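Written out below as structure tokens is the structure these notes cover.
For this view, one protein chain was removed and the others were kept in their places.
Up next, subunit A:
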Amino acid sequence: MSPTDAPDQREPAQHEPGRREPRVTTVLSARNLAKAFGSNVVLRDIDLDIRRGQVVALIGPSGSGKTTVLRSLNGLEVPDAGTVTFAGSAASAGPGLAIDFSAKVGKKDIAALRDRSAMVFQHYNLFPHMTVLKNIIEGPVQVQKRPRAEAIEEAERLLARVGLADKRDSYPFELSGGQQQRVGIVRALALKPQLLLFDEPTSALDPELVGEVLGVIKELAEEGWTMVIVTHELAFAQHVADEVIFMDGGVVVERGPAAEVLRAPRQERTKLFVKRLQHDV
């Protein structure tokens, strides 16, 4: 995929004195996200900072709150408190966005969140009554009001990119799980979001189909897309993620560079979790 696919992902090559890396920019900041269902606290004091082009893996046992964090970034869950801030981006000339969940959150706020991020679901959630192509262009044409011809061209290019050019007129039920998930990824990409969110993208797949989906995600990472991935694939997380965040019981237990957290965890709970999962594999 050419860099134009990820319009907001890369900073112009800007070399600061004494540093060889391009300047890093924060795409998203979340502060003190909290949520409870009745007396059951699912999130407490969650902070996140995601830089442009960064890949963050959220790991943890089920019920740890990692999926809730991810869904909050797309407005599929609304936290009770905390803030989410999206940086304005030069490329899309869009203004920044700041949402305070302690105040009343309106439809416009949620819509603005969804404008900036796109979600890939565990169970793909493709629209079964639409062909692959229609699934992909639905958002660009119906919501973003982009010209249909342009959206189709873009969809075909993205489909070819994930090896599914010949499936454009198929219905989802005609595809394997791995193919459906690749369409799910293309549907998210077609929205040109600033941030891609993956909710256990390979958990519903047969083992032999996991590789093809992880391969696509890895390539997106290399192209500079900014991504948050909830996953149980620790080897993959270590390979692709810049930062790993381990959650348990609704709080962040440990965070840091992928290799550190996964190879040499400091916290007891992280050690246990990593050990157990590696044994399972």
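The rule is simple: a residue touches a chain if its C-beta (ideal position, glycine included) is under 8 Å from a C-beta of that chain, and two chains touch if they have at least 3 such contacts; residues count from 1.
Methods note: contacts and distances are computed from a predicted model.
**Q** The hidden chain: which UniProt name fits, "Amino acid ABC transporter permease", "Multisubunit potassium/proton antiporter, PhaG subunit", "Ascorbate-specific PTS system EIIC component" or "Acyl-CoA reductase"?
**A** "Amino acid ABC transporter permease"
**Q** Please pick, from A:Gly38, A:Pro128 or A:Pro207, the residue that touches the omitted chain in the full complex.
**A** A:Pro128
**Q** For the chain left out of this view, which of A:Val143, A:Ala160 or A:Leu272 touches it?
**A** A:Val143
**Q** Determine which one of A:Ala30, A:Val69 or A:Met119 touches the chain that has been left out.
**A** A:Met119
**Q** Considering the entire assembly, which residues of subunit A contact the chain that has been omitted?
**A** Touching the chain left out of view, subunit A contributes residues 74-76, 107, 111, 114-115, 118-119, 121, 123, 125-130, 138-139, 142-144, 171-174, 187-188, 191.
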